[in-house]
Every structure is written in structure tokens, then in C-alpha cells.
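The structure's right below; bear with me while I get my questions together.
Note that this complex is displayed minus one protein chain, with the remaining chains in position.
Letters A, B and C mark the chains in the order given here, with residues in each chain numbered from 1 onward.
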Amino acid sequence: MQAIDRITTGTGSKRRSPLRAIVFRALETAQAGDRLSLVVDVLLVSLIVLTVAAVVLESVPSFAARYGDELFLFEVITVSVFSVEYLLRAWSCIERERGDGSLRDAFGRRLRYLTSFHAIVDLLAILPFFLMQAGLFGNADMRFLRAVRLLRVLKLTRYSPALNMLVTAIVENGRSLAAAFFILLTVMLLAASGIYYFERDAQPVDFGSIPAAMWWAFSTLTTVGYGDVTPVTTGGKVFGAAITVVGLGMVALPTGIIASGFAAQLKMRSARFEESARRAWDDGVLSETEKQELERYRKSLGLGRETASQILDAGKVQRMLEAERAGRCPTCGR
Amino acid sequence: MQAIDRITTGTGSKRRSPLRAIVFRALETAQAGDRLSLVVDVLLVSLIVLTVAAVVLESVPSFAARYGDELFLFEVITVSVFSVEYLLRAWSCIERERGDGSLRDAFGRRLRYLTSFHAIVDLLAILPFFLMQAGLFGNADMRFLRAVRLLRVLKLTRYSPALNMLVTAIVENGRSLAAAFFILLTVMLLAASGIYYFERDAQPVDFGSIPAAMWWAFSTLTTVGYGDVTPVTTGGKVFGAAITVVGLGMVALPTGIIASGFAAQLKMRSARFEESARRAWDDGVLSETEKQELERYRKSLGLGRETASQILDAGKVQRMLEAERAGRCPTCGR
Amino acid sequence: MQAIDRITTGTGSKRRSPLRAIVFRALETAQAGDRLSLVVDVLLVSLIVLTVAAVVLESVPSFAARYGDELFLFEVITVSVFSVEYLLRAWSCIERERGDGSLRDAFGRRLRYLTSFHAIVDLLAILPFFLMQAGLFGNADMRFLRAVRLLRVLKLTRYSPALNMLVTAIVENGRSLAAAFFILLTVMLLAASGIYYFERDAQPVDFGSIPAAMWWAFSTLTTVGYGDVTPVTTGGKVFGAAITVVGLGMVALPTGIIASGFAAQLKMRSARFEESARRAWDDGVLSETEKQELERYRKSLGLGRETASQILDAGKVQRMLEAERAGRCPTCGR
Partner (left out) sequence: MQAIDRITTGTGSKRRSPLRAIVFRALETAQAGDRLSLVVDVLLVSLIVLTVAAVVLESVPSFAARYGDELFLFEVITVSVFSVEYLLRAWSCIERERGDGSLRDAFGRRLRYLTSFHAIVDLLAILPFFLMQAGLFGNADMRFLRAVRLLRVLKLTRYSPALNMLVTAIVENGRSLAAAFFILLTVMLLAASGIYYFERDAQPVDFGSIPAAMWWAFSTLTTVGYGDVTPVTTGGKVFGAAITVVGLGMVALPTGIIASGFAAQLKMRSARFEESARRAWDDGVLSETEKQELERYRKSLGLGRETASQILDAGKVQRMLEAERAGRCPTCGR
């Protein structure tokens, strides 16, 4: 089942540098029954959560004043662990696919990994610390670098296949979402200049210029509606009411795009799963191994349990129909 | 039609302990034409609604002061009824499926029932009362226990098949929704630290720390937009406006997931219904019994009337086509 | 094409009481090229819009004081017109389908019409006036009756097939929407009692009881977020933030249901249109009459232009394929 092979990475890795292979499998997201990898995952995930919590708490003056040293110590520990992780991943990454063993090939794949999203996130998780230690930054930058440390939360993206499905759905419809965003900006511009036209005299501070009026336009078109600034003139209120209605459309567009894009994703993945299911049913029976493989594949596709079982049953039913009807077409009845 | 058998529970139960079977059928959601069961349902549902209303009103000081005794009396009645219901359900639950009659088997199925969602909800509906009478709780806990009594509203979940469809759609996409939630949290973190970066000096109380800024971040990203705290600096407003737009995406993600998940559910259930419809049409006619069975099945699937009739007609049309074309395949025209 | 016949009502009506038939056709929503009916429609629609505007303006004290007499005069005119319309519709309604001519049959169909949604709306449009003239109501009721007159806007529902599609999509998923509403109420109850638990001491007025807290719960869970009352305690804010997130789900549920329900409607109607298109293509050509019939049918189904033409082209392509492949199945290539 190539469909499934595609996702069971490193299966053949036993035949390569054992240690590196072990490290690779340990750092990989745990497959069913891989205890070592599972432990590593749990440790790393907890550390990520803790360090993010630390960064957040550090921004509380009282807390920072009281536990400054502990926070710094914990930061040092975190960074060292993440640094080791980073180096090990950079070293073992080439275990992912079997190469021709040549140095050139290995280097190329390392480079590809190091420029991948996950690798850059890992780098961003440790870089700020060293830069701050280097102390070539003013206080303002310090704040900024501290904020950057929050990006460590992105390290968690490694551990969710469903997230990947979501991201794909978004990326796939990137152009449409961009178009929706363009529409939003255009409408926002017209809304801002319109309300400016009506309210400028009544509220010279909040609506004294188009840029000023944009704050109202954004909060209205996104249906956030803070209400810190609202039109007061009759004309402004009539125009404003019209804009609130337009806001419904601004909510509808991205939602509609994501919804249909997500449905498409679901359909695509169901089709892939069905393909594998059909192959598994080819011999008329569903062996225990096949079941496990399909289950693992289902997870990796982020499909729901019922959906999957539905597909499997459908496959089974078809088998039976075909059998019972002695090769007669389920469509045309012969 | 096994598809339909699957949902007409207790059909064969006449052959078992008659009283227990009657109790079981009475407590079950009423099937068409089962008067006793219907009466019991109506009584229980009304009692649930009334008791929830009582808990709510009890929180109104003036009302509680005036009708304290009546409320307590009603509470006693409610709890006794629910207790009896709980015991009867625990006793009759094994009527659901026919077992091998062995004690071990009966015990196992009772245990399974008692640990089911509905049974736990039923327990939560009565437990607080006894705990409060036992009086081993301080005043604070009393309040909490009173709140717990509101969970009695969950007892109503027993009576809606559509609700079950909704819940399935949510559970099926649990991983995706979790991923969307993760994205929300991540964005919220970055939004909070960003606005903290811009507003901390201007509004040291509301934006003096990242945790403080989270209140604004949540109310903005969910497009609730209370407006009790809003950015005042230019930088903060520009950043805030960007976040309101991101908020649109935060609304779009779960909505899109639910929408496509719900559509999938609908498709799945329509397919199941179609299967039964095809079987019903197999003999070329649709008898009154078949109609009733299909109608009951339709309800249990939570399908709309028109959808169902559409499916039925389609089945009929196909029958006719096949007939008229003398077994020619509607796909390939022979 | 029975599919189309189903919607060209009264085609055979020439063979019946001519005057009544003419009245019927005049009051019916105008078919293409029916000038009289079109004029009547335009007049009635404008009158409805004007009278609703009048009711709204009447609520403006200054306006009412100044144009009281004119408003009353206009009201009298409106009511008389609507009364005549009501009577004529009640008289001519039996033209819709050909009956067996018996009095019993005519009476039965009249009764069915008079209890239909549209007829009741028409009645509500005139009843308040007569009731007010009868003057058996206090001032408070007067106000109420005036509000009832706003329901005249519902008379417009007669003129939009798309609206009908929307309503069907809502009705079809009525049970699911009810379930979503039940979930909303449950969550609202728990949110209200939760925030009451946290804020009751800090804000005894706004959160002093669960009913009082419901105002906040509703405005938060629906993501309206007035911000007139918001939690101030840390515990309340944390709980409140969680509720804002839950609010996203409350928005997602109905939207998801409507979206998938609407998609189902679209599919259903496309299928119906496709059926008619296939029949129209049966003879290999698409005559001008067929085109017009299909166009009218498309409108009555509320389908978009591109969707329809897409379906037509598909039908055409298939014809050509079948022709060119000399009866070979487009699926299996022979």
C-alpha cells in the first residue's frame, strides 16, 4: 500500500547508522508503540508549554521582581535543551529518506531541512537568548526579543496532523482569502472615508481624518464593535448601520472560503483513505495488520472515526454486493 | 432491514421479564404510538425544566427569601423522582439488547450503562442534594453544589436525535477543532504580548502585563469586542486593527470545520437512508409498513422531510428508468 | 416536462370562470410577459413598502403630531386596498388547481388557502385597523396593534422564490437548529451561573443573581459583546475569556447547519434542473421554447445563471460524447 508507505517514515532506516537512526526516531513524533519517542515528545511538549508560561509570567512586574533569578535559571535550562534538540535534529534529519549516501546529497538534504519551517521555528526558539546575552541590544529590543521567545509555542505545530490539515485548507485557498482580504480593505477604505465625511465636524478627534476613522471602520466591519467610538450624527448613524450590515459579508467571505476549502480537504483525504481501504479489501478480508495500518493512516489524515469506519463498511458492502451479484455492476444491475 | 432493526430497540423484549421490559420501554424515548412511554417522557421533561428554573430563581435573593421553603420542598420532590428514575433505569437497562441471560453478562452490561454519559448525568442530578444534606461542606461549596444542579438540564439530551447528530459532527472533527483552538491560543498569545508592547506605558493597569492584555486579546479575537479596554496609542490602534481582522479568521476556522463536518454527517445519513430506501424499493412497491419504518428511521437520523422524500423519489425514478429502459444502465445507456 | 408543468400554474384555467381566472392570474406573481399581473404586483409591493414606512414614521412624535391626519388617511386607503386584495384572493384562490367543480371541493380548497401562511399574513395586515376602530382596547394595546401592522412587511414574502429556498433550508434543518439552540441555552445557563459565582460579590447589581447574569451571558455567547457589563475580578475575567471562546462555537453551530443545509438545497435544485435539462436535450436540440421554459424554471428554483448554464452545457457535452462515441459509456469507455 504505497499510500500508507508514504507516511510510515524511516521504515528501512535500520540498515543505516544505527545511533543516528535511533536519535531520529526518538525525535520524530511517536508512532504507535514507540516508547522512547513518546517519552521524548512528552518531555519536549511540557518544556515548551512551561517556557511559554514563563515568558508570559515574566511580563508581570511583581512576579518578575520576585522570581527573576528562577526565571533566568529556567530560561538557561530551556535554551540548552532546545539547543541540543536543534543540533540533534540537524544531525539526524537526513534519516528521513534513504539517499545515495554521497556527502553532496546529505548536505543538500540538511540544507533543505534547516531552511524548513520547523527548523526555523526551532532556531527562533534559541536565538533570542544568545542575542540578549551578547547584549548588543537596547532595552526596547530586549522587550521585542522577549516577545519573540513566545514564538516557541510554534514548536508545538510538529505534533498535530489535524493542524496540518487546517493549514493546508488555508494555504490551498490562499488566493481566495487574499482576495477576501482585499475586498475587506477596499470596503474599509470607503467606510472610513464615508464616516469621516459624516462625522468629521461632530467628532473632530475620533473622525477628524480618514486614518482616524479607520479604527471605527475596522472594529465595525469585523463585527468586533468596541463602541469606544460610534457615529452620533443622523447621517453617520444611517451610514454606520449600512456598514454593520456590510460587516456581515466581511465575516461571511473568509468563513465561506475556509468552510468549502475544509470540506474539499475532507473529501480529498476521504478519497485517499478509501483508496487504501479498497486495496486492503482487495483480498476480501481485512487482516489485523491492515486494520492497524489503516488506523495509523486515518490518524495521519486527521479523519474522524465514524467517517473512516463508514468508508470501510462501504468498501465491505461493495465487496459483498459484487460477490452476491456475481460480478454484476452495482450501477447498471448486471 | 438490519439498518432499521438497529434502531427499533427492545422489539423482542416481550419474551423477557415482562415488568422490567415494560419499565424499560416506559423510560425509553417514546416510539410512535407508545402512550405510556410518551406520558413518562412528558412528565420527566417538564420536571427537568421546572427544577432548572427553580435553581435559577433560587439565586435571586428576594425570591429565595420569600419562597425558600417551597423551593426546598420542590427540590425534595424532584430529587426523589430522579432517584427513582435512576434506580429503575439501572435495573431495566439490560433490556436494551438480549444477552445470554448469565449473571456475569447482565452485570457487565449494567456496569457499562452506569458509566455511560446519560447515567452519569442522572447521578449528578441527585448527588448534590444528598451531599448537601450530609452537610460536610462549607458555604462556598454549597454554592458550587447548587450550580452543579444546573447540569440537570443535560438530562434533556436523552430526547433529541438531532442533538446526537450535532454532537457527532463535533466529535468527528474534534482533532480539527482542537487544532483551531490551538491556533486561537497561539494568536491570542502573540496578540496579547503585541498589544502589551504598544500599550503598557499608556495604560499600565489594563495592559501592564501579558496576562492582563489577554482579556483584550480574547474579546477582540472572538469578535466579542466588549470595548471596556481598547488601545489608545496610534501603534496600539494599528496593531489592534490588524488583530480585529485576524479575529475574522478565528471565527472562520471553527465555523468552517463544523460546516463541512455537518455536511459530511448529512451526506453519511442520507446515504444510510438511501440504502434502506433502495431495499424498500427492491420489490418495486413501497408498502405502508415500509413507509412507517422509513419515517421512523428518518427521524432517528435527524434528516429533513424534503431531503428524505427527495431520496425516496430518486429511488422510485431509478426503478422506473430501469424498468422502462428494460435493464439498461442509466450511466452508459444500454 | 412535468417538472416544469408543476410550476406553470393555471395554464388550463382559460377553460374556467373567465373573470375569476383573470383575477387569479392578476394577483399571482407575474409570469414573464403578463403585463396586468406585473402592474398589480408593482402597485401592491410599493403600497406595502409605503405603509411600513408610514408605521415607522408614525412612531416619531414630532412627525406623528404634524402629519397625524395624513397618516390616518393613508392608513384607511391601505387597509381598504388590502381588504379588497384579501377578498379577491379568497375568492379566486380555487383557480390554483382544477378541481371536480363540486362545492364541497371548492370549500375545502378555500379553507386550505385561508389557513395558509400567506392568507394569515394578509389577514394580520388588515385586522389591527378594524380592531382599533372597534376601540375595545386600552392605550397599551393600541401600541401593540400598531406594532402588529409592521407584519405587513411579510406580505412581500410572496414575491421571492429565493426566499422560499432559504426558508426551506432553515425548515429542513429545523431539528438541528433547535438542537443548536438547546446547546446555546444550556451553555448560557452554565455561563450565567459561573459568572454569577465569580462576580456576585464584586458587582451585586449586574451579577447579583443568575437571571441578572444572563444578560452578560447572552451578549457574550452570541459575540455581540455590548460591554455594558463585564467581569472585573480576575476569576471572572478568566472564566469570561473562556466563555468568549465558547461563543465562537455558538456562532459556528447555526452557521454550519445553515451552510450545509443550503448546500444540500442547492444540490437538490440543481438535480431537478438537470433532470429537466436532460429531458429538454432528449431530442438532441434545445428549442427556443424549451430554453424559455428552462429559464423560467431556473428562476423558480432560485438557481444562479452560471450554475444553470454549466448544467446545460454538461448535458450538451454528454449528448455529444454519446453521439461521437456511438453509444459508448462515458464511464467505462465502450
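Following the convention adopted for this analysis, a residue touches a chain if its C-beta (ideal position, glycine included) is under 8 Å from a C-beta of that chain, and two chains touch if they have at least 3 such contacts.
Note that the structure is a prediction, hence the values are computed from the model and not measured.
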For the chain left off this view, which of C:147, C:178, C:242 or C:271 is in contact with it? C:147
Would you mind spotting which of A:252, A:286 or A:314 touches the chain that isn't drawn? A:252
Using the touch definition from the top, which of C:17, C:46 or C:59 touches the missing chain? C:59
Hidden-chain contact residue, picked from the options A:46, A:80, A:133 or A:186: A:186
Need a quick check: the contact residues on subunit B for the chain that isn't drawn. 223-227, 255-256, 259, 329, 331-332
Can you name the residues of subunit A that touch the chain not displayed here? 168, 171-176, 178-180, 182-183, 185-186, 189-190, 193-194, 196-197, 208-211, 220, 223-227, 230, 237, 240-241, 244-245, 247-249, 251-253, 255-257, 259-261, 263-264, 268, 271, 322, 327-332, 334
For subunit C, which residues touch the unseen chain? 52, 55-57, 59-61, 143-144, 147, 150-151, 153-154, 156, 160-163, 165-166, 169, 181, 184, 214-215, 218-219, 222-228, 250-251, 254-255, 257-263, 266, 302, 304-307, 310, 329, 331-334
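The working rule: only the chains that are shown with their structure count from here on.
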Please identify which chain has its centre, taken as the mean of its CA atoms, farthest from the centre of subunit A. C
Give a one-word verdict, same or different, on whether subunit A and subunit B use largely identical residue numbers at their interface, taking over half shared as same. different
I'd like the Å distance between the centres of subunit A and subunit B, where a centre is the mean of that chain's Cα atoms. 28
Residues within subunit B bordering two or more other chains: 223-227, 251, 255, 257, 259-261, 263, 329, 331-332, 334
